[in-house]
Structures are given as C-alpha cells and as structure tokens.
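For this view, one protein chain was removed and the others were kept in their places.
Then we have chain A:
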Amino acid sequence: NCVHLSHLTPSLTPIVPQQSEAIVIYTGWERHALVGSDIRLSCSFFSWRWTSDDVTFSWSYRADGARDSISVFHYTGGSPYVDNKGPFRDRLEFVGNPGRRDGSILLKNLDYGDNGTFTCDAKNPPDIVGRASSVRLLVFEKVPIQAGVITGAIIGAVLGLLVLVVVIYYLMRFLVARRVFNLSVSKHGKKGKGKEGSQQRQASPLSVGSLTTTTQR
C-alpha cells in the first residue's frame, strides 16, 4: 500500500503574524542652541495600538563628519538608561513620559563638539515597523538672525511711520477745522445776544422816561 505523499500533504495554512501597522516617530528637524545652554530633544510617536508596557525608546548620536553612530540613551522595561561612558556622560537626562508616548531627553551644557545628528527610534510592541527620525543639532556662539526678520522690521517701521504721519496730519486738520467752526459759532451767538441786550437797554430808558413823565405830571 503505497500511500501517495501527495494525498497526505496536510493543508498548510501559513501562520499569519499579528498585523502590525507602521509606527510613526516624530522629532524636530533642526535645533539651534547656544554654547553652554541646555536643550531638550523631543521624540514622540504615533501608533494605532495602545501604549504597551514594553515600549522602548532609543537615542543614538552621530557627530558631524563621523561615519558611525553611537547609542546614548535607551529606555526599556520601564527604566531609562543614560550614557555613562560616552561623550554625554553626566550631561544627559531623561525628561520624557513613556506613558504619554514622550521620549524626550535633555542635554546640558552644550559644546561645539555636540554638533551632529541625533536619531530617535521608538518601538511599541507589536508595532515595531517604523523609520527612525533624526534631528540635527547646531550649536552657535550666538543665535543667527533668521532671513527676512530685519527686512520686515525696517519695511514695517517705515510704512507704519508713514501711516502715522498721514493720520496725524488729517487729525490736526480736523481739529483745526473744528476749532474754527466753534469760534465762528460762538461769534454768531454773541452777536445775537448783543442785539437783544441793546434792545432791552433801549427799552429800559423809555420805561424810565415814561415813569418820570408820569410822575412829573
């Protein structure tokens, strides 16, 4: 009895792994900072799943001009692990809140040697497929002026001055015109009262005169 193997092949249903959609990680694009200051590098993610207890955050650093990147921070199993041997020892602090999907770190006392690219990678099991996001750190002696700020300020100031001058000019003209109007109104008013007063004065001597004439009679 040869049993054909072909009849014996069990129906192999492929084991489909639990669907995990991609995780999206957000960091800044570029960060500017002054020498000696502190900077907070933020990292958060979006995932369709609830934040699991096994969420991990991982920061790595690649200096400007270097080829490799080193790992400087890792959060796993509910505990953060900061760099204690590398260039950021004693200068790195975890200020994020993994429960709120925030894996930000704080870098203290920056120096020119800290120029480089920081990459944040977050995993939210079973959401593990995603692209790490990078933020570029630029350390300056003084923060450079952004394009167009001074231009806009000068143009705005001059045009504002122009508008102000025009408004003041028309206001002065309006006030002067109103004053002239008030003066002319009061002049007319005095003339009218004057006429009445003179009539009264003319009337009173007549009455006095008539009294005297009556008394004389």
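Note that in this section contacts are C-beta pairs under 8 Å (C-beta built on N, C-alpha and C of every residue); 3 or more make two chains touch, one makes a residue touch a chain; residues count from 1.
Note that contacts and distances are computed from a predicted model.
Enquirer: Missing chain's UniProt protein name, "Glycosyltransferase", "PIGU protein", "Regulator of G-protein signaling 9" or "Peripheral myelin protein 22"?
Expert: So, among "Glycosyltransferase", "PIGU protein", "Regulator of G-protein signaling 9" or "Peripheral myelin protein 22", the name matching the hidden chain's UniProt entry is "Peripheral myelin protein 22".
Enquirer: Per the definition of touch given earlier, which of A:35, A:129, A:158 or A:180 contacts the omitted chain?
Expert: A:158
Enquirer: I need the residue numbers on chain A that touch the omitted chain, in ascending order.
Expert: 144-155, 158-159
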